[in-house]
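For this depiction, one protein chain was excluded, whereas all remaining protein chains were kept in their positions.
First chain written, first letter: the chains are A and B, and each begins at residue 1.
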Amino acid sequence: MNVKIGLETHVTLSTKTKLFCSCKKGEVCPICMGFPGVKPRVNKKAVILAIQIAKILNCEIADKLVFDRKSYFYPDLPKGFQITQYHEPIGKNGYFEFEFKGQKRRITITRVNIEEDPAKIIHENIATEKSVLIDFSRSGNPLCEIVTAPELRSPEEAKEYLLALQELLDYYEVIDAHEDAVFRSDANVSIENGERVEIKNITGAEELEKALDYEIKRQSFLLSLGKKVERETRGFDGKVTFTLRKKEEEEDYGYIQEPDILPLNLEELKEEAFKTMKRPIEEEVERIAEIYKINLHFARIIVRKKLTEYFEEAAKYFDDYPTLSKFLVVDFLKCLNYSKKKPNETIKPQEVAKLLKNTNIREAKELIKEMVKEDKTFEEVESERKQKIKQKTIEEVFEEIMKNEKVREAIKQLKKGNKKVENFIIGEMLKQSYYKFTVNQIRKFLEEEIK
Amino acid sequence: MQDAELRERLEKICSQAMLSFSKEEFERFVEEAKKILELFNEIEQLNLEEEKSLFLHERQAKLREDEEKKFEWNPFENANKELVKENKFVGPKIV
Partner (left out) sequence: MLKQLVEKIKSEEIDVEELVEKKIEEAKKINEELNCFITICEDYARKRAKEIKQKIKKGEATNLKLVGVPFTIKDNILTKGIRTTAGSRILLNYIPPFSATVVERIEREGAIIIGKTSMDEFGFGSFNVNVGVGFKIPKNPNDTSRVCGGSSGGSACATKTLEIPSLAESTGGSISAPSSFCGVVGLTPSYGKVSRFGLIDYASSLDKIGTMALNVEDSFLVYDTIKGFDENDETSRSEERDSELKKKLAIPKEAFDSCEKEIKEKFMGSLKKIGWEYEEVSIPLLKFSIQSYYIIAMAEASTNLARYKGIAFGAQENVEEKNFREYFTKIRSENFGFEAKRRILLGSFVRSVGYKGQYYYKALAIRKKIIEEIEKLFKNFDAFVLPAMPIFPPKIEEALSLSPEKVYALDICTIPWNLCGLPHISIPIKEENYKQLGFEVVCNRFEEEKLKKLSLEFENKLK
């Protein structure tokens, strides 16, 4: 089936204040509430971040900063118009590359523009409620709208696009990174070259896939009945899409240039934006792979998952860099994901270094779980383990060291009568039991065992 | 523009602009609008290059630095008491 999906995704820029006023996000003032007599004041940081996003998405960047008024009536739009960029978006004709099912995909980014967030409408139950609640805390937040050409070919691909986009923008630290900062998208879907339907206001990647799945099924069903898909705008309530507006009722936004904001030449700002941008991922990857002589694949994951700083700090204390990099990518990352923590929200890099220095890899893999989950230092888990060991019997310790293949080999050798391996085994027992038992005790035990 | 076409267009604009008239008022509005549009249409004869920009002078203001400043006020002061609930504003439903 021929499926065409285009996305318009809204991301919140990682500024301290809103787009047109000095409120910190979450607070309100007459400007972001659209009270009479107010005038907008453009946030410099927001423009810089938007320029950076345009660059990240390989767009042509505008020469001037110009805004437009997009007029329509809705309870969440305080001024009755949204200040956005229609005629001269900050970026256009770019592209975004990501991997989908092992294939490299390139999606055209038609435009990137800056606009203000409307307020939030809180529903009790859309079908039965008598009124709504309007929360203005996010009204005026600085958004970047990223619009793709209709080149996505399936709901799953659209989801992957969104996740990859989020990861990339997160890496560059241009967007809000906390839990509530999910991407909101409007999706345009058409099948078999039919009419396209717009689904508005879908939050997050999972919802996006669900909404698209449902809509495609709905459209297929219509076609199977011999009916035509109508051009319209629909909403998504988590389960189904429903009509919001038919084509005839489509809004005429009556765009005019925003007269309260004089155009600004972007030359200087572009320079500042490019200068303060994080190094592109591949450059970073090459840098640490080169300096630390580690595998490119691990280097890439470290950079993409924002573990570069963590890695480099830990590397000051543990110089087996390949082991360190593998451990971070395979084990440490798994623990972070499980505990839903960020690298700067758990144990310090030094602790990981200490862990790797003082235990074998098997133990490290075990101990790191607790260290990350409970934010325990290496000393803490070590002493706890020692306590536990102190309660172990010599049989239990023996069972533990027998997990090691080298020890099992040695025992076989010992049974055959090769006494040379005895010291090795004793050594392992001593280490594993934290010298709880004496050499003689161990020797006696071994004699019994091999019988 | 034809009379009926204009009337229909103006009705649609009323609906989009969230405005309504009584029957008599709407008639008055349409009649007067026709005359005003006649006045406006006089510019049709002018042959000028289309212009999309409207700014009269260069910007003096620098862009605002991204620093928090709290606005000390009560956002609910101008709202009717019954239209404020749980620190939010009560608004009309959407369907």
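Please note the rule applied: a residue touches a chain if its C-beta (ideal position, glycine included) is under 8 Å from a C-beta of that chain, and two chains touch if they have at least 3 such contacts.
The shown structure was predicted, so the numbers you read here are calculated from the model rather than taken from an experiment.
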| item | value |
| --- | --- |
| Omitted-chain contact residue, chosen from A:35, A:214, A:317 or A:424 | A:35 |
| Positions on chain A where the hidden chain makes contact | 30, 33-42, 69, 71, 73-75, 78-81, 130-131, 134, 136, 252, 254-256, 259-262 |
| Contacts of chain B with the absent chain, listed as residue ranges | 9-10, 13-21, 25, 28-29, 32-33, 35-40, 42-44, 46, 48-61, 64, 73-75, 77-80, 82-83, 89-95 |
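The definition used in the following text is that only the chains that are shown with their structure count from here on.
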| item | value |
| --- | --- |
| Sites on chain A touched by chain B in the complex | 15-17, 21-24, 27-30, 33, 41-47, 73-75, 87, 121-122, 126-127, 129-136, 251-252, 256-257, 259, 262-264, 269 |
| Chain B residues within the chain A interface of the complex | 16-18, 52-55, 57-59, 61-71, 73, 75, 85-86, 88-95 |
